[in-house]
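Of the protein chains in this complex, all but one are displayed in their positions.
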Amino acid sequence: MCRWIAYRGETIALEHYVTAPARSLIAQSIHALESTASTHGDGFGLGWYGDHPEPGLYREVRPAWSDENLRYLCRHIRSHLFFAHVRSSTGTPITRPNCHPFACGRWLFMHNGFIGDWSRIRRRVEGLIPDELYGSRSGTTDSEAVFLAMLGAGLDRDPVGAAARTLAAITEMCREDGRSDAMRFTAAVANGRDLYAFRYAANDQPNTLYYRASGQDVVAVSEPLDEDRSGWVAVPPDHMVVARAGRPPEVVPFTVTRAMAAE
Amino acid sequence: MCRWIAYRGETIALEHYVTAPARSLIAQSIHALESTASTHGDGFGLGWYGDHPEPGLYREVRPAWSDENLRYLCRHIRSHLFFAHVRSSTGTPITRPNCHPFACGRWLFMHNGFIGDWSRIRRRVEGLIPDELYGSRSGTTDSEAVFLAMLGAGLDRDPVGAAARTLAAITEMCREDGRSDAMRFTAAVANGRDLYAFRYAANDQPNTLYYRASGQDVVAVSEPLDEDRSGWVAVPPDHMVVARAGRPPEVVPFTVTRAMAAE
Amino acid sequence: MCRWIAYRGETIALEHYVTAPARSLIAQSIHALESTASTHGDGFGLGWYGDHPEPGLYREVRPAWSDENLRYLCRHIRSHLFFAHVRSSTGTPITRPNCHPFACGRWLFMHNGFIGDWSRIRRRVEGLIPDELYGSRSGTTDSEAVFLAMLGAGLDRDPVGAAARTLAAITEMCREDGRSDAMRFTAAVANGRDLYAFRYAANDQPNTLYYRASGQDVVAVSEPLDEDRSGWVAVPPDHMVVARAGRPPEVVPFTVTRAMAAE
Partner (left out) sequence: MCRWIAYRGETIALEHYVTAPARSLIAQSIHALESTASTHGDGFGLGWYGDHPEPGLYREVRPAWSDENLRYLCRHIRSHLFFAHVRSSTGTPITRPNCHPFACGRWLFMHNGFIGDWSRIRRRVEGLIPDELYGSRSGTTDSEAVFLAMLGAGLDRDPVGAAARTLAAITEMCREDGRSDAMRFTAAVANGRDLYAFRYAANDQPNTLYYRASGQDVVAVSEPLDEDRSGWVAVPPDHMVVARAGRPPEVVPFTVTRAMAAE
């Protein structure tokens, strides 16, 4: 289980959400409240968009709470759309390529959850990645494989459909493997303009997802960043936050089974 | 606050105490029970004696719980006297030279506690290190400085006296700095033959120290390694465990003030 | 291109070959003579056999030349069969799981060379790894994939045949991919009793392999460890060093094409 935040809005310094709040992501790295893991010390990462069409990335295997580079970067880097993630590994090694977010072209992706009995279904999930993207697989996580599969399923032209189709296929693989409950996907994906945050599980217990919006600014999180719960809205299961460029964020249903039927 | 274990006895694989027990040091690294810090993810270290007169050392800045090298080493390295330590930093950087144990010549040292308002009294404590040992100061912790000061105070010829004189001097420095409560020292030191474990504080709240003995075998720990509390004996404040070569361990008073008066 | 040494013989401290010689592996890490890469600073690793049936492993992403842990371990760990490797990456990330040697069960493997246009033929080579071993793939290198494919091809019962069959299959894949020259394999594999060191390339330019023997002791290396060239024997292309338990080492032909024809 991991903790993450995704921001889309006015250009601000990353510290505003990553390090400053009372229950900032960095505070959650050493003591989270709504996670099955209290400690998220298995690496971390930042991804952000600036002037360059492709996002920036900073990932490190050490815990976020003691990384002095992270504090400097969060103070100095400003962005209108950024991701931050602290990891609690479900088994894959603690390496930089296994830390979130993942970047490919102009896309960023990060994930809280897990996918099936990974050592058993891994090869089948990797089979969803098209040949031309397989060279971009630099780590070994379930999360990176899902991201590359989503890219192969058409993330560029139909982000929501690509996610739904990919998750439908993997949910089916898990079912065939006898682990129909073993698929949790609370994730965010962005292309520098638009942000999508999903809350899905193959059973009825998806991991938590909250958001807080103000005008066109929105921040989506695994758990609230402060004790003022009034501002944070829980996203219902099988729903998603959509924040398209120039439009306020909205919460809409995210239906994986419908996508399955449609194929 | 840190967690540590020190072993002296029959030659065994390090895994016997470091990784295998229900509440092994590695388990404590992610969730300790008797520490002010629950998580000890700010680096770790092993020190052990073998055929070579000087000890071996393995120190790393990553958390112990996810270090695969540590598991291999604990399975393969066998020793009659070894230390293991997981760190929760009180402020000094997370670097290998700041991880415990510290080695100098044939001596090993590790520490749980802290010393005064370190940034203020640091230079005075470093002043206790003789010139010929100052080149051995490779980190910036209070712990390493105390160790080198103890070496300078005669650790080779009078280990208990050297510790008492050093702590008396530092306790006095803290008192002069207006922080007479700010000196906690639950530490172990060894030379390949003899093991000494101390429980001292400038006030009446020293950090915990337990031990378990069987014949000439003894293991001293910050907190018990399993739930069978019957086997673990709490060392009283101002006492120490002494395990000299070829003799069973014993618990004796450790009096810092007497040493002060004697100077 | 990487540099490595493999030793089988009397039990000795690893430092004897890894850190002490004039042109030790550590010296080669910062300045090699017979490699296309002068510097091998992209991680390193040790693998060794002791009392435990499975080998020990120490791998690190930092350069070998400045790793103080490595010096302590080489001084303290003694073994009758060990591997050491310094890496110069051909493109895959610098992570511990991508460092050599690789371990699986009682086997150790390490490699100098490269395999085809890896991002293009990777998926096909990974297809040679049987399902039951695919969960052991913890990195992304060509080398680890070849090792797991060799295990799947019967390394346990027929080490030389398993290597020849695997290399024949991969050589054919490279040929089909239009890179018939792009397969170099100077590698060592061991099971705790027997050591095999191979020198093969798909074209006529295999990377160098030398050995030095004395009675049943043998050390195989990418390049000599000292300037006394008289003691070092170059292994011819398409040959291998075989050092089976209780027998002196011998150099024999290693024929990949014959294995291809036999399939």
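Letters are used for the chains, namely A, B and C, taken in the order the chains are written, and counting of residues starts over at 1 for each.
Here, contacts are C-beta pairs under 8 Å (C-beta built on N, C-alpha and C of every residue); 3 or more make two chains touch, one makes a residue touch a chain.
In this text, all values refer to a predicted model and were calculated from it rather than measured experimentally.
Novice: Out of A:E34, A:E60 or A:D117, which touches the unshown chain?
Specialist: Of the candidates A:E34, A:E60 or A:D117, A:E60 is in touch with the missing chain.
Novice: Determine which one of B:T95, B:T208 or B:T255 touches the chain that has been left out.
Specialist: In the complete complex, the chain left out is touched by residue B:T95.
Novice: For subunit A, which residues touch the unseen chain?
Specialist: 48, 50-52, 56-60, 68-69, 72-73, 75-78, 96
Novice: Write the list of subunit B residues that the hidden chain touches.
Specialist: 92-93, 95-97, 119-120, 122-123, 131, 134-135, 137-140
Novice: Residues of subunit C in contact with the chain that isn't shown?
Specialist: Touch set of subunit C with respect to the missing chain: 30-31, 38-39, 41-42, 61-63, 65-66, 68, 89, 93-94.
In this text, only the chains that are shown with their structure count from here on.
Novice: For subunit C, jot down the residues that touch at least 2 other chains.
Specialist: 96
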